[in-house]
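Handing you a structure now.
Note that one protein chain of the assembly has been removed; the remaining protein chains are unaltered in position.
Moving on, here comes chain A:
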Amino acid sequence: MMQKVFTRPRTLKDVPTHYCPGCTHGIVHRLVAEAIDELNVFDRTIGVAPVGCSVFAYNYFDCDMYEASHGRAPAVATGIKRVLPDRVVFTYQGDGDLAAIGTGEVVHAAARGEKITVIFINNAIYAMTGGQMAPTTLIGQKTTTTPYGRDRELNGSPVKICEMLGVLDGAAYIARVSVHNPANVVKAKKAIKRAFEVQMAGHGFTLVEVLSACPTNWGLAPDEALRWLADNMVPYYPLGEYKAPEEI
């Protein structure tokens, strides 16, 4: 008798995705879905995916979903959660979306202590629109709008969201993880699940920043992209919990 030991999470639909080969969105989608399954909240979870590569996340997550305008997912999630305080609400946002156009919304959702979970994909680039510089693009990193590399004088320095949001009283759980190897994927899963738990316990705003690879727009093979992430992004964006409630 064969036993099934690994299967698609209930929260994910059984469909092919539009993501590029080597893109880590698929991994993170799976981690979010596993967390929702394990917490047994599939039936009362609502997701919000704004503009970006993950704008079609509603095609993959099988829970109720909202598509939102660019940057505004935390405001949309605020509206949902204020109407339905007993539901589990998450947003899934990229770095251009969250750390540039949507900075105001995420900062104030955190400041208000909105009981939502933000999954923040940091791949140091605007991917959907063709590989432009993101607020998180590293100094020297070449993109389609920094063809000579990001210049500190011209473009300023990359934005560190976890460090910024961690100082706000309304933020209850803030962590940065990476998915460049299996050990880190396991840690990422733990952080995502913990963020949902902290939301459900009513402690306040929760966010998990996931350092992610974009082989297509970085111009690297998938395995090279993961190495580039480990060698370049992890040193600038230190991994770990920036804020966590003690009792959980």
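Keep this in mind: contacts are C-beta pairs under 8 Å (C-beta built on N, C-alpha and C of every residue); 3 or more make two chains touch, one makes a residue touch a chain; residues count from 1.
One rule holds in what follows: contacts and distances are computed from a predicted model.
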| item | value |
| --- | --- |
| Protein name as given in UniProt for the chain not displayed, "Aspartyl/glutamyl-tRNA(Asn/Gln) amidotransferase subunit C", "Sugar ABC transporter ATP-binding protein", "3-methyl-2-oxobutanoate dehydrogenase subunit VorB" or "Biopolymer transport protein ExbD/TolR" | "3-methyl-2-oxobutanoate dehydrogenase subunit VorB" |
| Candidate in contact with the missing chain, chosen from A:L12, A:V32, A:I46 or A:A171 | A:I46 |
| Full-complex contact with the absent chain, from A:V32, A:C53, A:V76 or A:L98 | A:V76 |
| Among A:E34, A:E105 or A:E209, the residue in touch with the chain that has been omitted | A:E105 |
| Touch residues of chain A, complete complex, unshown partner | 42-46, 48, 55-56, 58, 62-69, 72, 75-84, 87-88, 104-105, 107-108 |
